[in-house]
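A single protein chain has been omitted; all remaining protein chains appear in their positions.
What follows is chain A.
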Amino acid sequence: MEAKELLFLFIAIVTIASAGLVAFSNKLIHSAFALMATFVGFAALYVFLSADFLAVTQIVVYVGGILILILFGVMMTHRIYDTTLKTIHNPLAMGIISAAALAVILGLVIYRSPWAATVDKPFVPTTSIIGAEILTNYLLPFELVSVLLLGVLIGAVFLARTEEHKK
């Protein structure tokens, strides 16, 4: 039990530190790779929360998909920021003030709220349960999301293609 808690602490520190690196890194490519560490740390936390399917989905979708998209975005648009490296950030004071206010609010919510009694569940593999739930109770959001994905697919291709300039 002691080793489990040590591992949890290590993963939490790595996740939070890399999230801080995402926020405060000066080069965008460093932010992108720190974001990868954050995503992997979140997947490890999902394993601690006995969500095995979600952990694998996190790796596949976030690290394999979204992060690659973001890296493409960084590498295709980084040319401007190599020359004018000085002005890549907004003033920090406004961000720090709002973040501190948000931290106070969230801390009060976390510590003052009377959370419901914890349910003690044994670990069961969740994949078959998720599959059954998606096709029964969550059928309407599933269908809506598939229509949304089709729209996003067409929309992203339409937006990102190069226009043929006709005279």
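In this text, contacts are C-beta pairs under 8 Å (C-beta built on N, C-alpha and C of every residue); 3 or more make two chains touch, one makes a residue touch a chain; residues count from 1.
By definition in this document, contacts and distances are computed from a predicted model.
Only one chain is not pictured, and the protein name UniProt records for it, out of "SiaB family protein kinase", "NADH-quinone oxidoreductase subunit K", "Amino acid ABC transporter membrane protein, PAAT family" or "Electron transfer flavoprotein small subunit", is "NADH-quinone oxidoreductase subunit K". For chain A, the residues touching the absent chain in the complete assembly are 1, 4-5, 8, 12, 15-16, 19-20, 22-24, 28, 31-32, 35, 38-39, 42, 45-46, 48-51, 53-54, 57-58, 61-62, 65-66, 69-70, 72-74, 76-77, 80-81, 87-90, 92, 94-96, 98-99, 102-103, 106-107, 110-111, 115-116, 118-119, 121, 126, 129-130, 133-134, 138, 141, 145, 148-149, 152-153, 155-157, 159-160, 162.
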